[in-house]
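The complex appears here without one of its protein chains, the remainder shown in place.
Our next item is subunit A:
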Amino acid sequence: MKFLILVMLLCYSFAFSSGDTTIHTNNWAVLVCTSRFWFNYRHMANTLSLYRTVKRLGIPDERIILMLADDMACNARNEYPAQVFNNENHKLNLYGDNVEVDYRGYEVTVENFLRVLTGRHENAVPRSKRLLSDEGSHILLYMTGHGGDEFLKFQDAEELQSHDLADAVKQMKEKRRFKELMIMVDTCQAATLFNQLQSPGVLAIGSSLKGENSYSHHLDSDVGVSVVDRFTYYTLAFFERLNIYDNASLNSLFRSYDPKLLMSTAYYRTDLYQPHLAEVPVTNFFGSVMETIHTDSVYKAFSSKTSNNKINSEMPVNQLSEHDELQKANIPNDELKTEKQKCPYTQMRVDLHEKLEKFENVDTVVNLGIAVMVFVVMISSSLL
């Protein structure tokens, strides 16, 4: 009996430790454009821009699941066949010679999206259409389209609700399909889509709060429609300065969003994510940068906990601190603090009020006050 308990305890501890010690081994990206029709050109341009960025930062094509709900590049309305631009200067063709679209057109449905996330496919589905991540994977999930309070529209016909997303993520976590997941959503009221999330290791960022719209950045009069959304535009502006060897942290990405430029407030949900954002490089999600560990024997590094700690300590810290100093003026939280310091009187009053609230019985205070008043009256009258 004792032996059995011991074995069970051992198993438990082993499972616990193995769940904790898995190290980051690979990167995946799921990029989804959910909008159909030509006037939603910008959503496809958003997705393709992100596709280009993650590819440039090292995620290979076989680890990117690209879902595009419509064909814009070879659309009859497109004056530039086989080309998609995200800027009116037309310097960069996003639809170059090497784009692999995994799901397109009518295939981009809520069902297929959830199947990709949870990995519940038919047997015949080829590997290129599956998210074959494991417990050491960092996944970037980028979605863009038209959304609302706790939903995201697919193809203008069906909706993905925040519950569906949370359930899928929960299932992924249970199936050990990711180590860390970053969800980036560029829609109206994007923040509401994360309301139901509860799985650990999930970091979420949305382009706007509840009740806010996400706007497009500019219109290209040659193409005839808006070509990029603001949130994605400024995300790309941040990433264009980086190359694969940069160590910019997630914090610096989050702080680069200026509500005045976005015309909406970017929202981050970090309560499910343990690591400190200032120490996590953006390439953890947007690129594929692997540590090379030299070992004397084969496969030793993966089982030892010491190597994991070592990696954590070696994790590159934020080197964009100069930028941060410059950008501090733009941060909304800091603005609030300075406002507080501007009015010392109100501050004092608030403090006094707080202290008063702490007293348990008000009557004694009143009595004491009256007693003090008596003394004051006595002194003042004696002086007269």
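The rule is short, and it goes like this: contacts are C-beta pairs under 8 Å (C-beta built on N, C-alpha and C of every residue); 3 or more make two chains touch, one makes a residue touch a chain; residues count from 1.
Basically, contacts and distances are computed from a predicted model.
Participant: Can you pick, from "Dolichol-phosphate mannosyltransferase subunit 3", "GPI transamidase component PIG-T-like isoform X2", "Coatomer subunit zeta" or "AP-3 complex subunit delta-1", the UniProt name of the chain not shown?
Facilitator: "GPI transamidase component PIG-T-like isoform X2"
Participant: Which residue among A:60, A:105 or A:211 touches the omitted chain?
Facilitator: A:105
Participant: Take the complete complex as the reference. Which residues in subunit A touch the chain that isn't displayed?
Facilitator: Those residues of subunit A that touch the unshown chain are 36-37, 71, 73-74, 80-83, 95-102, 104-107, 122, 124-129, 155-157, 367, 370, 374, 377-378, 381.
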